[in-house]
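Can you keep this structure in mind? I'll have questions shortly.
Omission of a single protein chain aside, the complex is shown with its protein chains in their original locations.
Each chain carries a letter (A, B and C) given by its place in the written order, and its residues are counted from 1.
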Amino acid sequence: MFPVQILSTILIPFVAAFCFFHSPASGPNPLPILTCFIVIPNLAAFLIMASPEKWTRWISLFTASLELGIAFRVFTLYQTATGGFQLVEQVSWLNNLGIQYLVGVDGMSTLMVLLVACVYFAGTLISWSISMRVKEYFVLFSLLVGGVAGAYTSMDLFFFFLFYEFAVLPMYLLVGIWGSGRKEYAAMKLTLMLLAGSAFMLVGFLAMYFTSHVHTFDIRVLGDLSQTGFNQNFQDFWFPLLFLGFGVISAVFPFHTWSPDGYGSAPTAASMLHAGVLKSLGGYSILRVALPALPQGARHWLPLLVFLTIINILYAAMVALKQKDFKYVIAYSSVSHCGAILFGICTLQVAGLNGAVIQTLSHGIVAAMTFALVGTVYGKAHTRELAKLGGLGAAMPVLGGLFVAAAMANVGLPGLSGFVGEFLIFLGSYRSGFHGGFDVFQVLFPTAVLAIVLTAIYYLRLVQIVFYGPVKDPHIKAEAKDGTFIEILPIAFLLAVSLAVGLYPKPFVDLSNAAMAPLIDHIGGFK
Amino acid sequence: MTQALFYILAGVIVASALLVVTVRNLFHCALALALTMFGVSGVYLYLGWEFLAAVQVLIYVGAVTVLIIFGIMLTRQVMDDKARVMNNQVLLSLLAAGAVALVLYLVIGHSDFQYSNHPALTAAATAPAAEASAYADEVSSLAAGLLKPQNGFAFAFEFVSILLLSALVGAVVVARKDPS
Amino acid sequence: MIQHSWLIPGMPALAYAVIVLFTRRFKALSAGISILAMAACFFLSMGVFQELAKLDPSARTVSFSWTWLQIPPWEAHVGVLIDPLCANMLLVVTLVSLLVQIYSWGYMHDDERFSVYFSYLSLFSASMLLLVVANNYLQIFIGWELVGLCSYLLIGFWYFKPEAADACKKAFVVNRIGDMGFLMGVITIGMMFQTFDFAEVQKIVTQGLSDHTYSTTFIAGIALLLFCGAVGKSAQFPLHVWLPDAMEGPTPVSALIHAATMVAAGVYMVARTYTLFSADPLSMTVVAWVGGFTALFAATIAVAQDDIKRILAYSTLSQLGYMILSLGAGGYTAGMFHLTTHACFKALLFLGSGSVIHGLHNQDIWKMGGLWRKMKVTTLTFAVATLAIAGIPPFAGFFSKDAILDSVHNSAVPGHCVLYYMGVFTAFLTAFYMFRLFFVVFTGEPRDHHAHDHAHESPLNMTGPLVVLALLSLCVGWLNWPGVGLYSQFVHYGSVPEGAASIGVLLGQSWPTLLLVVAGIALSAAFYYWKVFSAEKMAEKFRPVYLLLKNKYYFDEMYGWLVKKVLFGLASIFHWFDEKIVDDGMVDGTGWINQKMGGLLSLTQTGYIQNYAWVIFAAVAVIFFCVSF
Partner (left out) sequence: MTEVPIVHYLYLAAVLFVIGIFGVLARKNAISVLMGIELMLNAVNINYLAFAKYWGGGNLTGPVFAVFVITIAAAEAAVALAIVISIYRQLKSANVDDAHNLRG
């Protein structure tokens, strides 16, 4: 009975939302699709506040499925052949200041919209077992999703910033209230570091706004201005600041320490959403804002900034080797993977940029899946200390199998999404000295590839410690059971998405390339 | 002669004001304050603002000083206090007050107030009759000044009444003994 | 048939999905689905082979592909390339897979996770076949990684055993090190030639070499990067350490993955990308020497091992070394032929040892003995395989091994003479340690009577595959009968088949080897059958050598030290740096500084209202003064 209820709550809104919207070519939609995508989670938050507590989860699940339907619709509606921004909705807001409500998707944001919806959906299901302050939890959770949904679809920097801040604050409360361990410290650290990053970001936005003389926050216009509006000095000065500002969001070295502490303390779904969606915003914003608006600065700085990202990749992997807490390993792995995303961006090469986008999608899905697994295992074993865990495979074969799959997705095994992203990133980072001339990437390419070995080592070590071998702690064995339907469902869903990307990446890569190929032309990067 | 009156008043005011800030006994302070207020109202009278002089006496001497004396009596132990009346920044306060005094002196000295033949002054002196007839007595002219909408103070005046009321209520609330 | 060849990897993949998603609870059904899919694959492969054989020799390459991902100017495909090399490999893989799956039905019958086991086997077959039919470098890498995953899963199938848990991790990580090179090679190809397609790369490279667009050294560099992958997967020195440990997996898995098919993928890959390897003598030399050295090196270790499966594992290493040596020396056909014959007799050896283990529940050869009385079929088939691997005519090993030694002898690789003698000596050692194994296990008196009493012949579904493989081990060699050379006319590099020497020439060349092999067998019999000499005494006498061999030249210890001390030591330093310097120092330090600065500023908040008032008035005075005067 219960699975039937769940499945119908998922399928009905999904199908309804998917069928409700249609292509703009066949007449206007009764509701603007992207605005719906942003507004629905916020509406859900109010609805949850106003309804009895026993409805909370069902409303949330209903909303998440609606969002999933909308996201799949957006995914099918985007025309890769046409490219550019599509499904654009524009409303003047503060005309005097050049601020407008401007949402739309290009290929990259289409993938991000899909990512947000998938992680939201899985996170809602994973949160089913939350028992403390259920209403408040889901209200904040929905608001958070509303914020990131807005950030990924905004084409106006003002709204982009607004939505981003809108997402950070619920995260603070989610970690601070529903977290575990040193949750107040972690929440404060996470929020302060992210806000420090966004301070850089805001100053950069304002600098562009005032320098451009057009006084606009429209990223399309700022991109067009990059050659005429911003001179070399301006670009050289502001690009690294913007990069670091965005980099903090993506946990770039040395601003990464919010990430392990934050994820270590956050409740499962918050870790999923943060690692999967909010963190990806850093790389996304670099591609969306910094590269189009400041291409000369990018060409000037990225060959230097790339060293930070390579440190991220290898250093975080090394640190992950020595962690004693299950979740911290995953957190450092996420830092390492985000480093790969930024590394892909730094290659300034069309495959590298596409790799960064696909890796963003993949990392979002896979990190969410891994955190979901860690949370579920923690819920059963009641400890995350690696010294106490062991031999759980016998007690929870399905979760163990899924964890191996998640580990393999992290390791970058072909057939799962991680491989496509990593492969493209490495492809982009290849430079040959064959035609003469030296490039830092001749050294960095093999160094980065080293990551595939390190990742394998620490993930397999984790699998071995937690699931393989004999049971270490008899208490755990007595209590540990395999996952229930409601726990397996979100993880299996994310695994299916990862498999879809890994087995047939063409539609996804086509989408990302629709955004990246023009960007590379614009920057004058490598083909 | 009349000028001498002003200077006598000024002397009284300054002297009693000095007493207000220096005398140990608070009750005496309050009495000196009352004297200062009387002096100030004398200055008002001297300037020709009879109504305001009356208001000054009524409110300051009649209300505020009495209020202060009530306050002193309610916090009576203080009067017997043999401790210092001044805090430990007397010299600094003198310095600050002196600095303000210097600034004020310089400002007044450098301004053109000392020249009595200011254009506005002469204009007022030559055509006082029309004005005087319009506002035959000070009270009605002041009332017109306060309440005529075109003067722009009507709202403020009404607002002050609300302020007074809320101050009254607020004072009662703040000073009320906590039931617990 | 050929146009449906995409079904060959497709069907096991489907079987995997069906078993995992639906039939996990039904043991027999799961196994049935898996075996059925494999049988279908086998017959499809037969069909493909037949169709290909009917084609004109010059037109025996059929390829078609679908776009997998596309970033102009790149396009990555998944596709199928059917040529003789592929058809040969398809037959080997599907046949051995089928036999091993049938065998597994008996061997794994009591295991709780029977269905899971069959699902992994199906996944393995699918990945292996994907690798085999690949028509481009990316796809071969994808299959490559996937077989690595299956190997990991199957070695760690009994994950609750700590040794298995260690072994599977080790296998995956060591393979990954090789794969790193492979991936770099694939990426270099992609970036330099803007295609991953075998045929197109071949065209571009041939063209580029002739008009000197690319230097041969550059091509050799790519080839050596790819070869890193082969070194990992085919467990060549110095990445050989994972294969012996991989014996922790179920024995049929060892037979399938770690003897017959997956480990041969490295050899197959080198053969597949032979254009790149043969471009420059440098790459060929490296390949030949790595192979030759591994062959000898592993054979010496095998002499001193006690575990039945480990002996076979080192023998596998050694035989893989032969194949790599052959390819490096230019013996393309010989290498592939040895791959084929080796798949048959090595699978048979492993399945035979599995049968022994199944009967005795023990792997130490010194607890066996005299098993021929109890296990007739197993003993007989094992004997066939032992003769085959030792290279006694007319068994399969003789033909392929001799072809290899022949090609090394005629090779142009620097130091080919040394390599030749290394190969010959390896053949001697092979005969010695294989017969040592055979004599100790099957002949003489039982050493452990309790175990011996319980020993029994395995059921038909296990002995059946043994018999089939024994027949193959006997006959497969005849495919390349001297002077006829059916095989070498079918599988060859370039347009001209390598000439097949006539039987007279062959025997004329190979009699010293043959003599040495017989000597090896005799020596082995002297030690372990007739017991003329005492092995223990020999071991005492040459104790340092014995210990060195017994401990596998201490490679495990060395790598263990590298990982534990160097890697984890570095990790400790990084961890310390991250925790103390970055987090406690920089991040919390920033917070600390702000707090202290705030503390300093808060001193101005005295709480005395008259202080504040004083500041106000003093400031008013100062500001007025400054502004006005």
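In this text, a contact is a pair of C-beta atoms (placed from the backbone, for glycine too) under 8 Å apart; a residue touches a chain by one contact, two chains touch by 3 or more.
On a predicted model such as this, the values are computed, not experimentally measured, just so you know.
Among the displayed chains, contact with the absent chain in the complete complex occurs for B, C. Residues 601-610, 613-614, 617 are the ones on chain C that touch the missing chain. One chain is missing from the display, and on chain B it is touched by residues 2-3, 6-7, 10, 13-14, 17-18, 20-21, 26, 29-30, 33, 36-37, 40, 43-44, 46-49, 52, 55-56, 59-60, 63-64, 67-68, 70-72, 74-75, 77-78, 83-87, 89-90, 92-94, 96-98, 100-101, 104-105, 108, 113-114, 116, 118, 120-121, 123-124, 128, 131, 135, 141-142, 144-146, 151, 153, 156, 160, 163-164, 167-168, 170-175, 177.
Criterion: only the chains that are shown with their structure count from here on.
Viewed as a network of touching protein chains, the structure reduces to a simple linear path.
Across the two candidate interfaces, A-C and B-C, the one carrying more C-beta contacts is A-C. Centre to centre, using the average C-alpha position, chain A and chain B are separated by 68 Å.
Chain C has its Cα centroid 36 Å from the Cα centroid of chain A. Separating the CA-averaged centres of chain B and chain C is a span of 102 Å. For chain B, the set of residues that touch two or more other chains is empty.
Against chain B, the residues of chain C that register as touching in their complex are 608, 610-611, 614, 617-618, 620-622, 624-625, 628-629.
For chain B in complex with chain C, the touching residues are 87, 89, 92-93, 95-97, 99-100, 102-103, 106-107, 110. Chain C meets chain A in the complex at residues 67-74, 113, 116, 138, 141-142, 145-146, 149, 152-153, 156, 159-162, 164-166, 168-169, 172-173, 176-177, 179-180, 183-184, 187-188, 190-192, 218, 567-568, 570-572, 574-575, 578, 582-583, 586-587, 591.
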